[in-house]
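Have a look at the structure below, then the notes.
With one protein chain held back, the other chains of the complex are shown just where they sit.
Moving on, here comes chain A:
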Amino acid sequence: MDFADFISKKAIRPQLTATDKEGAIREMVQALLDAGEIAEDQFDGIVQKVLDREELGSTGIGRGVAVPHTKHPSVEKLCGAVAVSESGVEFASLDGDPVYLLFLLVSPPDRPGDHLRALENVSRRLRDDQFCRFLRQSKTPDDIWQLLEEADNNQFGA
C-alpha cells in the first residue's frame, strides 16, 4: 500500500500548533473533517477512540514519529492525515522523546488488513533517516505531498 492510497491530500498539516497529545490528535482529526473524510457529528467520537487507543500504549514509536490510529464504523474507507510539528509534541513515546512527524489513520472495522498495511507502509518509510529529515523540513502541504509521492516511487531507501 502507498501513501497516496490512504493519505488525504487535503489533510496535510505542515505546522501543527498543539504541543500536547490530545491537542495534536484533535488538530489532525479536524484536518480529516476539513478534508471531507469524516462526518462532523463523528468528530468527538473519533477523537475519543484515538485517545482510548493511546491508553493501551502510546503510538509514539520512537525516532520522533507517532502513528495514532483507530478503527471507526463511520468511515467507509481507510483515511489518513499527516502533520509535522516544529516544536515537538509530548506523546509519551516509547523512547520518551517528543514527536515531530505524525500519521493519523482511521479505518473501517471490517478492513483490518488495509489498516495493518497502511501502518506497515508508514513504519517502513519512516525507517529512512533522509525521508524523516526531509519531512521535518517541509513547510507546505505541497512539499509534503511531493515527498510522499517520492517515497511511493521508491526514491528513498528501505
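The rule is short, and it goes like this: a contact is a pair of C-beta atoms (placed from the backbone, for glycine too) under 8 Å apart; a residue touches a chain by one contact, two chains touch by 3 or more; residues count from 1.
The working rule: contacts and distances are computed from a predicted model.
Peer 1: Looking at UniProt, which of "PTS HPr component phosphorylation site", "Oligopeptide ABC transporter ATP-binding protein", "HSP20 family protein" or "Glycerol dehydrogenase" names the chain that isn't shown?
Peer 2: For the chain missing from the view, the UniProt record says "PTS HPr component phosphorylation site".
Peer 1: One chain is left out of this view; which of A:Glu22, A:Glu86 or A:Glu120 touches it in the full complex?
Peer 2: Considering all chains, including the one not shown, the answer is A:Glu120.
Peer 1: Touching residues of chain A against the unshown chain: what are they?
Peer 2: 49, 52-53, 55-57, 61-63, 69-71, 73, 94, 109-110, 112-113, 115-117, 119-120, 122-124, 126-127
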